[in-house]
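Submitted below is the structure of interest, expressed as structure tokens.
Just one protein chain is left out here, and the rest sit where they should.
Let's look at chain A:
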Amino acid sequence: MIRPFLLLAAAGLLAACAQQPLRGTGDLGVVVERATGSLQIIESSNQSQLARIEGLGDLSHASVVFSRDQRYAYVFGRDGGLTKVDLLRQRIDRRVIQGGNSIGGAISQDGTLIAVGNYEPGGVKVFDAKTLELVADIPATPLADGSRNSRVVGVIDVPGRRFIYSLFDTDETWLLDFSQGNEPQITRFEGIGRQPYDALLTPEGRYYIAGLFGEDGMAKIDLWHPERGVERILDGYGRGQQKLPVYKMPHLEGWTVAGNQTFVPAVGQHRVLVMDSEKWQQTDAIDVAGQPIFVMARPDARQIWVNFAHPDNGKVQVIDSETHEVIADLEPGPAVLHMEFTARGDQLWLSVRDGEEIQVWDPYTLKLLKRLPAQSPSGIFFSSRAHETGL
């Protein structure tokens, strides 16, 4: 009696396997192909490409977050498209056009809400992560002339079903608290500094730090004590130095916090600034090969990888986090746009836009391991981000 049943079950299992071999998603990731509006699904165990998904619209400056089960990628497109991609079935699960012009978003701590920051119409919209139905619409502050609302930058998830972001045009930071339900409580921080362009959250989720484009400095908020307001740090870091034209805005949403030090790009200068992560005071300024864009710490915090704005975007430099010396000058190819470490740091993937490829590097030997073809690749995102706060 038992044997035929087992055979049947085994046959059923085999049939299922033939359809779709069982696999996990912890080693999966996506690469944004920004000019063609497509996405590649990649995996880091064999460093290979699994599929290309098309029809995601305008992916200029697209970014991605992941569901807590690491099965779905949520892609924020420039044209206001929010697309939920099924990494296992390798297809679009759902897609909505939620705004006219967007910049990025975040997923809540409990995985139920997706917040999207929009330039047009300026504000944040929050969606149900399962269905992509609108949950809340929070317009940003209107400009003085009433022509439009402020543009939103640096949308980040904060522990406790909260989101935080800054308003580029009106120099504010807003904290949305959804812990009591889907009608958020809003805390506004005004006068944080001129033109916040992006922000980072420290890995445990305590400090939110917005970079300022309009002045030399950053704005820090202690989320354990929001009542204390904004504290300015790195004030006047470029004093007396001539500002260079900034051809590309730096990014702050990387793992720039390396143990007791935080490394951030100096806007308009060829320098990476180093801060003490407890006192939040500048401890050093490291001269680098161009205007830094991404300043990323290897997950073990021992190295910092930096890429640069045009016209130095063919270079990547590696900094020793202890000595602050540049220990490697790499030239991966034309227009290195983004870098992403695997969760435990055994690999670094980088996109070479004009070389039309993705490269996999061993960040310990500093050797190139693999090149994979891609169409104008920009952002690379591994599903391990699902379990990182603030990414």
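Here is the rule we go by: contacts are C-beta pairs under 8 Å (C-beta built on N, C-alpha and C of every residue); 3 or more make two chains touch, one makes a residue touch a chain; residues count from 1.
Assume contacts and distances are computed from a predicted model.
Engineer: From the list "Inner membrane protein YgaZ", "ABC transporter permease", "Cytochrome C biogenesis protein DsbD" or "MoxR-like ATPase", give the UniProt name belonging to the chain omitted from this structure.
Structural biologist: UniProt protein name of the non-displayed chain: "Cytochrome C biogenesis protein DsbD".
Engineer: Considering the whole complex, which of A:51, A:246 or A:372 touches the chain not shown?
Structural biologist: Considering all chains, including the one not shown, the answer is A:246.
Engineer: For the chain not shown, which residue from A:106, A:316 or A:335 touches it across the whole complex?
Structural biologist: A:335
Engineer: Could you tell me which of A:21, A:240 or A:311 touches the chain that is not displayed?
Structural biologist: Considering all chains, including the one not shown, the answer is A:311.
Engineer: Which listed residue, A:72, A:213 or A:361, touches the chain dropped from view?
Structural biologist: Only one of A:72, A:213 or A:361 touches the chain omitted from view, namely A:213.
Engineer: Spell out the interface residues on chain A facing the chain that's missing from view.
Structural biologist: With respect to the unshown chain, the touching residues of chain A are 34-35, 58-61, 78-79, 101, 103, 119-120, 151, 168, 195, 197, 213-214, 245-249, 310-311, 335, 353-354, 376.
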